[in-house]
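One protein chain is absent from this view; the other protein chains keep their places.
Each chain gets a letter, A, B, C and D, in the order it is written, and its residues are counted from 1.
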Amino acid sequence: MRQTTSPNQLKNHLWLIAPAALMVGIFFLYPLCFSLYSAITLDSGEFTLAHLNKAFELYSKDILFTIIIVLISVAILAVLSITIAALITLSPFRSLSKTLGFLYRLPLFIPFIVTAQMMRTFLAKNGLMNNAFVASGLLTPMDTVSFLGWSGIIITFVWKQLAFSTLLISGAMAALDDSQIRAARNLGASRFRILFQIILPQIVPTLGVAMVLSIVTMMSVLSVPLMIGTGSPTMMTADMAFRINSYGDYHVANALGLVSYCICAGLAWFYLRQNLKEKGAN
Amino acid sequence: MAHLHIKNLQAGYGKKLILDNINLTVEQGEMIALLGPSGCGKTTLLNALCGFVPVRHGEIFAGNRAVSQLPAEKRNITMVFQSYALWPHMTVAQNIGYGLKVQKAKRADIDARVAELLRIVKLDGLEHEKVTALSGGQRQRVALARALAIRPDVLVLDEPLSNLDAKVRLSVRHEIKALQKQLGFTSLIVTHDQEEALVMADRIAVLNQGKIEQIGTPEEIYHHPSTPFVADFMGAENHIEWPIHDDAFSLNLSNHDDQLDIYFRSESAVLSAQPKSESTDFNAGLIISGHVEQSVFFGNNYQISVRCGKHTIQADHNQNLPEHTPVTLRIPIDALHVFAKKEKHSDHQKTNIVSAKSMRMNHVC
Amino acid sequence: MAHLHIKNLQAGYGKKLILDNINLTVEQGEMIALLGPSGCGKTTLLNALCGFVPVRHGEIFAGNRAVSQLPAEKRNITMVFQSYALWPHMTVAQNIGYGLKVQKAKRADIDARVAELLRIVKLDGLEHEKVTALSGGQRQRVALARALAIRPDVLVLDEPLSNLDAKVRLSVRHEIKALQKQLGFTSLIVTHDQEEALVMADRIAVLNQGKIEQIGTPEEIYHHPSTPFVADFMGAENHIEWPIHDDAFSLNLSNHDDQLDIYFRSESAVLSAQPKSESTDFNAGLIISGHVEQSVFFGNNYQISVRCGKHTIQADHNQNLPEHTPVTLRIPIDALHVFAKKEKHSDHQKTNIVSAKSMRMNHVC
Amino acid sequence: ETTLNVASAGSQNMVDYVKTYLAPKFEATHPGVKVNVVGTGPGDAGSHKIMEKLSAQNDSGLAKWDIDVAVVHQQIGGELVKNGLLSKYRSDINTGKMVSRDSATNALGIDVNGYVMPMFHSQTAIAYNSDFVENPPKSYDELVKWTQQHPKSFGYNGIKNGMSGVSFVTGWIYAYGTEANKLSSMPYDKSVESSWDNAFAQLKEFNKNITFTPGNAGTLDMLNRGEIFMGPVWVDMFYSWKEQGKIPPSLKLSLIAPGMPGQPMYYVTPTKAEHPQLAREFIELATSPEVQADGIVKQFNWYPGIDANYVKAKLDNATWEKLFAEITPSDLSKYGKSFPIGPYFDDIKEGYERNVSN
């Protein structure tokens, strides 16, 4: 049943959002303005693009690196969480899917910083993972490689965000009408086909939300690049921290923040546009 | 197209056994209606056929293939789902062509077949609509076309009409029947509406609590129910238990010392406004006198509730009668469904009082 | 309890006008059925009464109170929702007692009233069940009890039976009717099932595209539809347009130079297997000859599709006929619903050919 | 009850030291005073947070700030002074005149005379695993050669992940760019930077043979885990870890020619500290020879902040010797350099970002 609204109700609705909106407005947007302002002005208050230029000049590689890392992570994340969610929904073996349903949620409860901390000692060249491989005879101590660096960052992001995105995606899959899947099997479609042709097209919006929220989260995490990342290039958050801590240079840091926000907003916009298009079609 | 043969089928959920020892053969090109009250296991049976509920015991043959251990996608028994289960992200044509696409048919073949089916179900011109833009009746036809597109061995339909409104239901009912005749597919249709079953099916199987109570042609089921349940379910809403120690009732059967369950339809009760005369009527098996309690306009006639002692009997009559009018009801002997009183719950025996006609009926298979 | 009076009501969604100029009075203790095809605005009308759809124009009186500008909670017009809308987190008793709790009635009074209602709707003993544990029919009765608990001025019911299965539907139908007689509440019941409307209502209002086409007693509506739409909707499924230049049809009306729309029911067509004789029958208004196309078992009779030129006419017959049997159909003059051919879409005029009876009917209000 | 708020940047050790060693001592002599110690995180980031908090309070014009005593890194110490966030107090306390190092008056070219008291002095040096490296390099040249022979066995943390890497890079510039003394004293000459191109190019080459580590602690950790055999570390951190058994005894230190920078941690007190007097007394206690000897040297093996002679007097010889077991006093005086003045320092870091890592 669709809702009906009178002007009176609309006013009510705005009033209901007001506290939350005010909270974000006063305690985030307003201070954010200073940051944005600082990104595009000199100390004297004149408008300038110098900071943005400098950010690009020094950190374009890192910006690219960040985007690539985030996109790779998000891609892996999508594949993995779709796989897990699909197994949970489609697997004919109920006990397996139950186990899986319990398993994937664990990382949800482990904060980012703890994750980074765990991964740092886990992924190192002589970390527990490689040690385990060596002990089990899969590798010789000489063959071990350190996953610290870009691969470690990706692994950590995926490890941590997996629970969140899988939760959303399997939720969307669970909400699909069971009979739609049955109808497809009934016509002879294999489980793979069903996944790609019946399920995925219908959960695109949720997949979008999960990915956007994950990207946003990954772009803003500092502890992971600091603890897992090594050398250069590195993530933009590390550059921002460096810019502030080492040079006391807030302008360029904020310029980097602006760039980072634009990337997030760009990706979110990409999602929203798709989403609105679909809405328009219906 | 092939015949469908179900042998000693058992199925259920978890520990619960829902279907027990189902035996049913659907001949090639035949349409059988599964009729039964809500929760009796109709959907479960279809699900077992299609592979969505595991078969515990017994076997299912579609054509010559034993399919009960095959996964759902290998069975070639196609279902039309009660809720249609159309895929909202696809167009009408995509929905219909999906099964062929799965079979890796050629693009051109798919298009041709889709066009053919669209013509058959009278949806030409709608192929590029999103299914969400269709009305209920149109969706129903898309669901049907989708199921037919792959020329299934067997088509099963789960209450295909229950979501439609009265007028649309009539027309879709006719369409399905016409298509079935035209294309000759073997099919099993589930319904809880007796009229639907009577009109559409070649034979009817009445299901109750996971067991088949009776199988037969519509006429057999209607006129010669083999159990009280079937009688009641097929609309014999008047039920009296004999003997009744009340002068208002007189039963005119060869032997009536038995404990009997008697069922009859309101339409077979002949109502006359003059009080009971002692002349034993030509073939009135049961004569009841009482007075009008309520009279309700029913379209082409009135349904009169007649109060007879503790019983209220429904009878059809062609005119309205004021309350309290004394009336007599005469029910012809062959309109009475008489059963030996059920002593054990599961075992009804139709008495041999009622003419030999009833002997004709026996469970097929 | 009070009467309900709707005056020039207009309502709609956004820019769309759904209801236009509705006038309807429901007398105290009366039950009116709103009958109409899907999408005609029945639910919208109830929603407007209850305050869920704003009233654009016109006024609603419940008793003597003008309620159309009151918020939903002040109107005291209670609705039984099509989907029941029971609260799954409450027990049966809590659901039923909710309205009283809102009115801050005393605990003991609530309990007493709930117990009383449980008895009325025959749900004693289920008061502590969660509503999710109930069957469809039981839920329906809880919904009814909940609505009745606060002794509303007016009760409106939105397709209270459409989610129930055939047998349960019959019994709930009787219960609602009985309760209405017993408690005497003023009520408006929505349905798209003509039989339901005929059986339950004191009067019927047929709605089409947001307008009331006809109001009258069940008999009036059934026998004397005032527009082709009503005739068609009330089951006169045979429709021919006069003149037909075909010898198979002969029409026996005083003047038949007019352009006419003729409707009649399958049950009023008298079928005889001998070919058309030229003897002008007693009161046969329409005589059609043709041959049997299909014969379908329909329970107490067979529905015969008779092919007459380009038309297929449905007729009821008491026995099965083989295909291609030549037959003659005679329809008595007072079973024909004849309308002057519609020239403008919105304006049907019943011709004065058909007997004076039709004059009795006119729009109430 | 009064609360004295002490904010300490730097490792948890330092925070613990202030919390468990200094605070009880101070509270014992100041009944009714409670010392509240907050660690703000290791590395420059920790110091930076202190500065940001102080400037935020300054900007909103508060009369009383919520930090009484802060422990900060050298660079931030300078900036705090530059921004006028600190009060001049050294002359107010008795231990003020016990400082002798240059770093007590000059922080990367900023005059901090009077505003700061060194807590301890720290130094970067090359740590190596003596089980695998028999002859540790003695100079940058030898180190370069060594890394060519042992690729990936030397590790450092770049410049974004902590100061030990920055120190190493600074030392590199001292070795192949401009000598330390010139860069550590005024005046600043922008053109000097251009002569480092070669040094950076070599460093870029050098970087190909090494392993990057995640942070100051990361270098130590990788040394411990045997993933690298050599790397620049902070001496204080090295000793703390060794003390706690977190690194094997086989790890040794070597300070290489022409030298690597070191820096002190400063005790400072903000301009508008709520308890300026208590703050001074606290710092006085913390920089007293007894505390320096017993707390800084004996407990942690750190180089004292005040003049060594005052401290040595309070210690037995064995303890004092232990302090120089790995790096001799003469090495320390020869190769222990300061960081360059701010502008040069920025040039080095930006030069690295531009020429080496980009």
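In this section, a contact is a pair of C-beta atoms (placed from the backbone, for glycine too) under 8 Å apart; a residue touches a chain by one contact, two chains touch by 3 or more.
Please note the rule applied: contacts and distances are computed from a predicted model.
Engineer: What is the missing chain called in its UniProt entry, if the choices are "ABC-type spermidine/putrescine transport system, permease component II", "Nitrogen regulatory protein P-II", "ABC transporter ATP-binding protein" or "Dihydroorotate dehydrogenase B (NAD(+)), electron transfer subunit"?
Structural biologist: UniProt protein name of the non-displayed chain: "ABC-type spermidine/putrescine transport system, permease component II".
Engineer: Touching the left-out chain: which of A:55, A:69, A:82 or A:129?
Structural biologist: In the complete complex, the chain left out is touched by residue A:129.
Engineer: Provide the residue numbers of chain A that touch the chain removed from this figure.
Structural biologist: Residues touching the hidden chain, for chain A, are 1-5, 9-10, 12-14, 16-17, 19-21, 23-24, 27-32, 34-35, 38, 83-84, 87, 91-93, 96, 99-100, 103-119, 121-122, 126-129, 131-132, 134-135, 141, 159, 167-168, 170-172, 174-175, 205-206, 208-210, 212-213, 216-217, 219-220, 222-223, 226-227, 236-237, 240-241, 244, 250, 253-254, 256-257, 260-261, 264-265, 268, 272, 275-276.
Engineer: For chain C, which residues lie in contact with the unshown chain of the complex?
Structural biologist: So the residues of chain C touching the missing chain come out as 50-52, 71-74, 76-79, 81, 83, 85-89, 98-99, 102-103, 146-147, 150.
Engineer: Just checking the interface: what residues of chain D touch the absent partner chain?
Structural biologist: Residues 5-7, 11-12, 15-16, 19-20, 23, 36, 38-43, 45-46, 49, 52-53, 56-57, 59-60, 62, 66-67, 215-218, 220-221, 224-227, 237, 245-248 of chain D touch the chain that is not shown.
Please note the rule applied: only the chains that are shown with their structure count from here on.
Engineer: Mind checking the centre-to-centre distance between chain A and chain B? Centres are C-alpha means, answer in whole Å.
Structural biologist: 55
Engineer: Do you know which chain B residues sit against two or more other chains?
Structural biologist: Correct list: empty.
Engineer: List, in ascending order, every residue of chain D touching at least 2 other chains.
Structural biologist: none
Engineer: Please give the residue numbers of chain B that touch chain C in the complex, ascending.
Structural biologist: 37-38, 136, 165-168, 170, 192-195, 198-199, 218-219, 222, 233, 235, 237, 265, 267-268, 296-300, 303
Engineer: Which residues of chain B touch chain A once you look at their complex with the stated criterion?
Structural biologist: Listed in rising order, the residues of chain B that touch chain A are 50-52, 71-79, 81-83, 85-89, 98-99, 102-103, 130, 132, 146-147, 150.
Engineer: Report the residues of chain A in contact with chain B in the complex, numbered from low to high.
Structural biologist: On the chain A side, the touching residues are 177, 179-180, 182-190, 193, 197-198, 201-202, 281-282.
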